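Apart from one protein chain that is not included, each protein chain of the complex appears where it belongs.
Chain IDs A and B follow the sequence of writing; residue 1 opens each chain.
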Amino acid sequence: MKANSLGSLSNIFVVLLLAGGVWLARIVARDRYWRENASQLWQRRPLALIALALFLLIGLLDSVGWVGGGTPGEDDVAALRSRTLIDRLFQPERFTEASYSAPLATHGFYGGQPLKHPGKHLLGTDILGRDVIYRAFKGVRVALLIGGFTSLIVIPIALVFGVFAGYFGKRIDDAVFFLMTVLASVPSLLLLIALVMVMGRGTLQVCVALGITGWVHFCRIARGETLKLREAEFVDAARALGVSDLTIIRRHVLPNIAHLIIITFALSFTGLVLAETILSYLGIGLDGSWGQMIDQARNELSRTPIIWWNLAGASVALFTLILAVNMIADALRDIIDPRTRREGQ
Amino acid sequence: MSAPLLSVENLVLTFPAENRRIAVVDKLSLTIARGETLALIGESGCGKSLTALAIMRLLPKPGRIEASSRIEFDGRNLLELSVPEMRTIRGGAIGMIFQEPMTSLNPVTSVGDQVLEAVWLHEKISRAAARARVVELLHMVGIPDPRARFSAYPHQLSGGLKQRVMIAMAMAMRPRLLIADEPTTALDATIRAQILALLRQLSSSTGTAVLLITHDFGVVNEIADRVAVMYAGMIVEEGTRRELLSHPRHPYAQGLLKSIPRPEARGNRLVEIKGVVPRPGRWPTGCRFAPRCPSAFDRCRAELPHRTTVSASQGAWCHLVEYEVHA
Partner (left out) sequence: MGAYLIRRLFYGLITVLGVLLLLFVLFFAVTDPDDIARKAMGERARPEVYALWKKNHGYDRPLLFNRAHAAGDTRRYTDTLLFDHYRRMLTFDFGNSDADDSPIARRLKEGMGPSLSLTVPLFAFGLVLGVLLALFVAFFRETYIDRAVLVLCMLTMSIAGLLYIISGQYLIGMLLKWFPISGFAFEPYLASRFLALPVLVGVVSGIGADVRLYRTIFVEESNRDYVRTARAKGCGEVRVMLAHVLRNALIPILSNVVITIPFLFTGALLLESFFGIPGLGSLTVEAIQGNDFSTLRTMVYLGALLFIAGQILTDISYALADPRVRLT
């Protein structure tokens, strides 16, 4: 994929995301149930939400980019590349050193020659002299892409399959269930590997592969819940009133499975990001991801003196994002699910 | 009159809600004499089951029995016993059966083994002797072919049989008190009669007192010696069965009896008590029934009534009754 087309794709994605965010905010504000959920979530996990918001901000900043406005005197190739806001903030062309340097060091790690920017690299630099914090920031967008964007594409497709299978039953259900079983029977990592090997490396291919392996989760939930709801009395009542199937699905089934889908989304997010780290280790992951950073950094531990800052930067970033999402998913599950349990007492 | 077997005084049960604790049962007092069957009757949500659990000190965790309460059983204050001591009482001197026989039995163990556990927890006898005891117990509660049924699993038994197994478990150690929390509510009408008959027969043959919790006057009529009517967390009237069914004094009890549908009154409107039961935490000051009471007056809304003795066996918590009796 050409750098420029990726850039404009990213920009479009950012606009879509923002529009989607506004639309979601309106729904939450209007509906009392979701408003209460949102405020409860804020009460329980403010730190995690703030952390996630920061990650989202960095990811967004890294998705808005354009060509031009670089430093004078650089070569033509660099000038034509699309640069994001993060790139412009860190200015890697100027900020890069020759090779390794320790955090906040003034001299290079090997050889000890003075650095171009002494004391400015908070987490040091890697083997190519790139600032570690810059690379960690660049990895945010990749992680969000893997965990979030992929799911957002997959969820509507899985919903269509799952809800239709659960609602209309019989042949459609048999077909979808068989497809689900076959896909689910292959251990997801192996399926992922097979897909990437077959389709080739690349951002789109890896995302598609992740989508295919993750599709089954959502489809299964959608189908299961729809099956349950189909027997519910209010659905019978709606049918008796002559409401069309599609309207029933839109107005009665979908809102009732929304909360489970959200929880599954949050849970699968971390699974996807972690799966990519394994792909990176195997050499078939995404460029610029934290997994790739970790893979490149793992042999540095055995050097003496030890080089730890690359690994630390990527690990802390990865850990923080996953912990934040895990905590939010957990709190969401507590907020949304035990309502049913509490009422039973 | 000998000392009562069970004496509950000023029982207060609280649960957390928002930032405070709400009383769900407040100033409840009742007594049960040896060998007598007391029916505790009241609407859903008035706290009857919680009272029963509190006597066994099995109140679910966020709930608490407040310090002002007193529960005396056979001369001992149950609230002061240590946990191991209380455990000997449970299933030993006091047995309890529950409403849902479907879910109240362990689904993966045979019924025989479950009754056996009830014995073995209190008496360390040989397995063979315990087994024989269990078969005898199953026979006592009317389970046909008890030896074969020993190895049956709960899901293989009908609701009525399951409830009989529960009774066998509770009666295994010949308790002095059996607490039955709505034992027949989940059963069919015909089975209901059988189970009640069983309870009555067991009570008279073993001398076990029964605290029967129910919301059904029909049940009361079948087996109760005495009745206590509960409303909004406290007892509002108590008396013998005859007294309460023929001339209740508390307006709530009167209203309840009037509202029982009768075939002779077919074609007329059903009688109801206007209003709804107040939820815990929203009890009015003064008498909790006052807002719905047709005979309420100023004092009712200001002051919670104490017990007025109507006769040797009947008592009501009502200002109107107090005036009537002292007039």
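Here is the rule we go by: a contact is a pair of C-beta atoms (placed from the backbone, for glycine too) under 8 Å apart; a residue touches a chain by one contact, two chains touch by 3 or more.
Just so it is clear, the model here is predicted, and its values are computed rather than measured.
Hidden chain, full complex: it touches shown chains A, B.
Residue-wise, the contact with the chain that is not shown comes from A:L191, picked out of A:L85, A:I172 or A:L191. Across the entire complex, the residue among A:V14, A:A98 or A:M199 in touch with the chain not shown is A:M199. Check A:L61, A:I86, A:V154 or A:L318 against the missing chain and you find that the one touching it is A:L318. Residue in contact with the omitted chain (choice from B:L121, B:I191 or B:L304): B:L121. The hidden chain makes contact, of the residues B:K61, B:R127, B:K274 or B:H326, with B:K61.
Within the complete assembly, residues 56, 58, 61, 84, 87-92, 95-96, 98, 100, 103-109, 117-118, 121-122, 153, 155-156, 166, 169-170 of subunit B touch the chain that is not shown.
Even with one chain removed from view, subunit A keeps its contact list with that chain: residues 178, 181-183, 185-191, 193-195, 197-199, 270, 274, 277-278, 281-284, 291, 294, 298, 301-302, 311, 315, 318-319, 322-323, 326-327, 330.
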